[in-house]
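Just one protein chain is left out here, and the rest sit where they should.
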Amino acid sequence: MNLWKFSKRNMIHFFMILLMLPIVFMIIWLFVSSVYNYNSGRFSWVNWQFLTRSFELEGISFPIIWPIVMNTVVFGLLITVIDLLVAIPAAYAFSRLNFFGKGFALKFLFIMGSFPGITLLITSFFIMMYLGLLNTVFAVVVLSAAGMIPWHVYILKGFFDEVSWDLEFSGMIDGCSRFKCLYQIILPNMLSGISAIAIYAFMGAYGEWLLIKLFIFDNTKLTLAGYLAKVIFTDDDKVTNIGLITAIGLFYTIPIGIFYLFTQSTMMKVTIGGSKGV
Amino acid sequence: MKMRTKLSMLFVVLLGLTLVLGACSANNNTGEQTASTAEVQQNSGAKEVIKISVGEDDYGARMLNYAAAFKALNEELVAEGKNVEVVEDILPAVGDDELVLQAQAGQWRDISMNSSLDIGWELDAGLIQPIDWLKESEVFKTLPQNLWDIMEYQGHVYGAIQDMDASPLYINKTALKTLGWSDADIEGLPDRVLKGDFTMDDMLNIATEAVDKKVTKYGLVSDGLDNISVQDINNQIMGFEPYDQEQSKVIFDKKGITDTYNFWEKGIESGAITKDFAALEDVGFGYFVNGDVMFFIGGTGSYNNMKEAYGKSDKEFEDWFYANNTFSLIPAGSKGGKPGSLANPRLYYVSSKVDEKKMPYVQRIIELAMAPNLQMDHTLASGKLPVTRSGQEDPRFSESRFLNDVAYMLDYTKVRPPHLAYPSYLQQQIKGLEALMVKGATAEEAYALFEGNYKQGVDQDQVIFR
């Protein structure tokens, strides 16, 4: 009887754990595959040697991973900064200013935010070629930012909507300009929103690989995701070295998992269209 | 007021456009500059540094040959007292799409590597240039004539072949014995194949018998559906190669194609070929080692794969292999026909952008990468065969019984036509096969799918439909 009561109370946990089994299984499988050779039946850490040194495999040299990690961090921060610099003023305008064609622009924003960026890949390639920006980090940074910014603007607009107008009124009475109001009064009131967007931007940059694969020809400029896409995966559907792929895949996934653990409460600050009773 | 709004909108747009245009015009100069400085760097009076970018469409042992060639060339240059240094810029796994886009972006590979099949379209896309100097080249002096034919297209040499393959039919001797074959019959089989006395249908019948009597689990297995071995089977059934060399056109032959689909349909219905034929790509050779397969069609590299699957020393494997298996060419489609073998060799190509100044260095890199011992290194790593006679004279070649025994096949081995309408032919033919195997389409339906898909995507002037 007691057991029944206990299990009823904890049914939701059973349910959640049951649902999570495939994912947990996947993580375990990834780890096992990275240290265990299914063919020879031996355990070894050989697939993890990228942590300590560069190594050669079947004639290809694989660099040590840390400079690539460094690239990834720099790349992520760069995108985050550009993203915020562009998105915040735009979101402010969308939320609090009146301008010609705003309704249309907002819809356009929505469409852009979820527009299949991939359809623009080839033409973007030619534009970058024309601008002489191919094989530069800059090209990937702006293209990647341009892909994310529309929906970041949209979410930030929601945060601006939440900030009380009275704050801004009082600021204007004190003689602030709109611009001064923005960064002295409003922004400090929506730091959580800004950090949420910053996190999203950083994660977006972390996962970016297609642009890097196509636009960067130089293997010293790769980020982790680009490294994985370009160096480890070479054929569309043939997996040549499961051990190495899973090892690097795990190495890629673990930090972002930990990152989530610490930032998920901030990420949860995001609301769409103000959920407080529309 | 509204006017002003519009004006300021216009202002923003114009600002944007100026930026775009400004950046464009600025770039045109810098683009050329970077290109020329990257090519030949005048290193402050000291050594002239020449950067040669090399690439490969795949990932593999060939990268080592590049590296060795660069090292050797620099040593030679020092010995010659030349004040020049070549620097390598290696990029593996450059796919066809990247090859085209990167060439557009001025990031072409001076030497790239691709299948012999790709001459036609790469030439059409303006990516490669003729390298007729190859005919005078010392390392290629001992290259057999049939391999020269592979490298030539429309009267010029376009690629330097760097490995060669054949497609043996691996035969399970033990299973044949169980089926009641005598030792003499078995030993005579490769010869019968050679004379055209043993046909594809005979092979299929034996495969069916083996499966029916539960001697082996699989009748006929290959190293993949989209692999060369399937193409080989199709060509043998048709009895000709679907290519007219004189007119330089692909032949789309209704009768021949229907015959091939009929063969596969029959194989599937009889159980000699299983529906998961395509899925056996990476495991088929392992099943062959386990004795589960009657016939296996693959490349010479399959021998290496089997060795790995067997998991013991080279010698032990060789003994086991010859005790329990044999191999032959691919049988003829009909009695008295010719046996066949097909290969998919990789060629070195030289970019159309390489100029006269750079070409001598590019040439020497290719020649050095073709050094006999490097050819043999590649053979040991990949199981593919050295191309030149001098490459086959490497002592390590004669040490391998299999390599020696299989070498005769090279004389029968063809490659796929390097015509630009041909890759799509292969792709769509396989789609038809897929429909037949997986979705249970009939031979006629498979043909209709092939024909429809091929016709709608190809420049019909390039094809003879008959």
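First chain written, first letter: the chains are A and B, and each begins at residue 1.
Simple rule for what comes next: a contact is a pair of C-beta atoms (placed from the backbone, for glycine too) under 8 Å apart; a residue touches a chain by one contact, two chains touch by 3 or more.
By our rule, contacts and distances are computed from a predicted model.
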item: Chain not displayed: protein name in its UniProt record ("ABC transporter permease subunit", "Lactate utilization protein B", "Putative oxidoreductase, 2Fe-2S subunit" or "RNA polymerase sigma factor"); value: "ABC transporter permease subunit"
item: Shown chains touched by the chain that is not drawn here; value: A, B
item: Among B:K82, B:K135, B:K213 or B:K275, residue touching the chain not depicted; value: B:K275
item: Chain not shown, touching residues in chain A; value: 12-13, 15-16, 19-20, 22-24, 26-27, 29-30, 33, 38, 85-87, 89-90, 92-93, 95-99, 102-103, 106-107, 110-120, 122-124, 126-127, 142-143, 145-146, 149-151, 153, 161, 165, 168-169, 172, 178-179, 203, 206-207, 209-210, 225, 228-229, 232-233, 236-237, 239, 242, 245-246, 248-249, 252-253, 256-257, 260-261, 264-265, 267-278
item: Chain B residues that touch the omitted chain in the full complex; value: 1, 4-5, 8-9, 11-13, 15-16, 19-20, 96-97, 100, 104, 121, 124-126, 274-276, 278-280, 282-283, 424, 431, 434-435, 438-439, 449, 452-453, 456-457
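The definition used in the following text is that only the chains that are shown with their structure count from here on.
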item: Whole-Å gap between the CA centroids of chain A and chain B; value: 39
item: Interfacial residue positions of chain B with respect to chain A in the complex; value: 2, 5-6, 9, 20, 23-24, 26-28, 30-31, 34, 58-64, 91-93, 98, 101-102, 104-105, 107, 308, 311, 381
item: Complex contact set, residues of chain A against chain B; value: 39-40, 58-60, 99-101, 125-126, 129-135, 214, 217, 219, 230, 234-235, 240
